[in-house]
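One protein chain omitted, others in place.
Naming follows writing order (A, B and C), and every chain is counted from residue 1.
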């Protein structure tokens, strides 16, 4: 992740694109990239979504790359470490959803 | 990232939540988490988006954690390494947007 | 639709909120409202999504109202008539997807 952050700083500086990368703009771009993944799944059944053909999977992989790129640029601008943020959130979720209570609570889950 | 993938596999298995985590459902959840970040920025000017107060920044940090969580779960289900996907995409972008041509091309950028 | 446009102009003017309603901000707000509907559906199966309980349906109805509100405000700012835009798009789709060819083409549809 740190390597990617560094690569993206260089990439942006070389092209003088930092002027476009306000946090407000970056979150918009991130939402657009995520929607490009949604587009691949919108007409598939859940079962089909587990069994993508290699052509579609390749395109989705590239868009997952785009999502990471904009997320890293946004987090970098805000001074947030995304991996650390995820770790802390997982710990918080562990407390909020104790496993003994959560197991098999499908209806509960649907209200999360 | 691998540590997070492992933690999330355990967290999900302990709660028997894997049944809800089809790729189709996970991308929907990912898009919702991204929108929760968009919500923090929607009425801010670009300039304000660079200067968040610490309370707002803390909430956004937590939501960045959520975005990583759903992105890692989605990528894991699809057998995609998100860091590798991002690296490959950065290389592709380097070829598609050569720096000599790209520098300062604001109008061009706006059409990307 | 015109009545709603008029009501929203008054509502906004009375509160001096027009200053926040740039097209850029309004499309962000619209995307957030749509995501609030996505949230209601993210863990449901397709079959469940046809059979919502009345409590959930009531919440979704309210959020559909929000989507119309931001869409109308955005269209008004841009000088676009959304009903006219929809009619023209339906005619265009009629030409692009002739029924004789489109019937039953499930796989084709999934690539739209």
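Everything below uses one rule, namely that a contact is a pair of C-beta atoms (placed from the backbone, for glycine too) under 8 Å apart; a residue touches a chain by one contact, two chains touch by 3 or more.
The structure presented is a predicted model; accordingly, all values stated were derived computationally and were not measured.
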Partners of the unshown chain among those that are drawn: A, B, C
Touch list for chain C against the chain that is not drawn: 1, 3-4, 7-8, 11, 14-17, 19-20, 22-25, 27-28, 30-31, 34-35, 37-38, 41, 44-47, 49-50, 52, 57, 60-62, 64-69, 71-72, 74-75, 77-80, 82-83, 85-90, 92-94, 97, 99, 102-104, 106, 109
In chain B, positions touching the absent partner: 28, 31, 43-46, 109-110, 112
Residue ranges of chain A at the interface with the undisplayed chain: 20, 25, 28-29, 31-32, 34-36, 38-39, 41-43
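Everything that follows uses one rule, which is that only the chains that are shown with their structure count from here on.
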Chain contact graph, described as a line, ring, star, complete graph or other shape: complete
Centre distance in Å when chain A and chain B are each reduced to the mean of their C-alpha atoms: 2
Numbers and ranges of chain A residues touching at least 2 other chains: 28, 31, 44-46, 109
